[in-house]
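Attaching a single structure in structure tokens format; questions to follow.
Missing here: one protein chain of the complex. Every other protein chain is in place.
Up next is subunit A:
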Amino acid sequence: MTQSPLLTIDDLWIDVGSNPVIEGVSLSIKPGEMLGLVGESGCGKSVTALSIMRLLAEPPMRIRQGAIHYDGQDILAMSNAELERLRGNQIAMIFQEPMTSLNPVFTIGDQIAEVVLLHKTSDKAEAARRAVELLERVGIPAPEKAAQKYPHEMSGGQRQRAMIAIALACDPKLLIADEPTTALDVTVQAQILELIEDLRREMGMAVLLITHDLGVVSQYCGRVAVMYGGRVVEEAPAEELFANPRHRYTEALLRTIPAANPPGVELPAIPGTVPPPGARPSGCAFHPRCSACLDICTEEMPELTGDDHHRLRCWNAA
């Protein structure tokens, strides 16, 4: 079944000053699916996410070329008023550290109610009731009491639940979750991921899950896009990607994690370091670290190959 995508990013290029950070990213998200965007620091995954919400710090960042369409509308051409209607109502976002995203001087209940009032026509009392409902929905015990709390009175896990409640306030069709569980303990991480997955299923909400954790992606995402050096280098259904990684970077990354190796043996390490924007090599950005590098890899950016099911940019795929 082919469904028309909810969001498409087409050949997006973004610069910071004179350095390109995003170099031709194309992605699409279908309604109700969870897409994982994985990569290491500096690969451009968070910048990609911010650009969807038009939350880039411009300047120094600048969208050089490309297009982002949400439900047929061109996000890059929207006025501020149109963006206001898009953010929250259609697309919502949660971040890694909820403490810095929440306002420390307002109660959680007020912060949720504020969003409800801003985006929906309702009075204060109704917004406050809705805030309690949302807190209950995200699994916060004693939601009436929790609504009266300030962010610092909650644990990290509770704060992330509160952030999700704010994100849900206007029933968005797409939730962008940027490393939502990276700052949390592993048992709490499992709770938050289960919550996001439940919400996706119940509300038919699409999720763009940005993470560096391959295990998280493998267990929760339908499809995965792997980024390296400002590009999507491989994209496939999760099962397919983890069973049959074809890009040399994906392959090397999966082989190097401790869990994939018997205890005590030397890990098949990837040499070198992730190149920062501005110092990326020519051709395929991974070529100086690649064990299967050809001459062409040092000169030319690999073309997009494969089919809609499994696509990649690699001159010497596995």
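Rule of thumb we're sticking to: a contact is a pair of C-beta atoms (placed from the backbone, for glycine too) under 8 Å apart; a residue touches a chain by one contact, two chains touch by 3 or more; residues count from 1.
Keep this in mind: contacts and distances are computed from a predicted model.
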Protein name as given in UniProt for the chain not displayed, "Oligopeptide transport system ATP-binding protein", "NAD(P)/FAD-dependent oxidoreductase", "ABC transporter permease" or "Acyl-CoA dehydrogenase": "Oligopeptide transport system ATP-binding protein"
Contact partner of the left-out chain, one of A:Pro59, A:Gly72, A:Pro104 or A:Pro258: A:Pro258
Touch with the omitted chain, as defined above, among A:Ala57, A:Val105, A:Ala125 or A:Ala243: A:Ala243
Omitted-chain contact residue, chosen from A:Cys170, A:Val188 or A:Met203: A:Val188
Touching the absent chain when the full complex is considered, from A:Glu40, A:Glu114 or A:Glu136: A:Glu40
Sites on subunit A contacted by the missing partner chain, in the whole complex: 40-41, 155, 157-158, 185-191, 193-194, 212-216, 218-220, 242-243, 252-254, 256-261, 263-264, 266-271, 273-274, 289
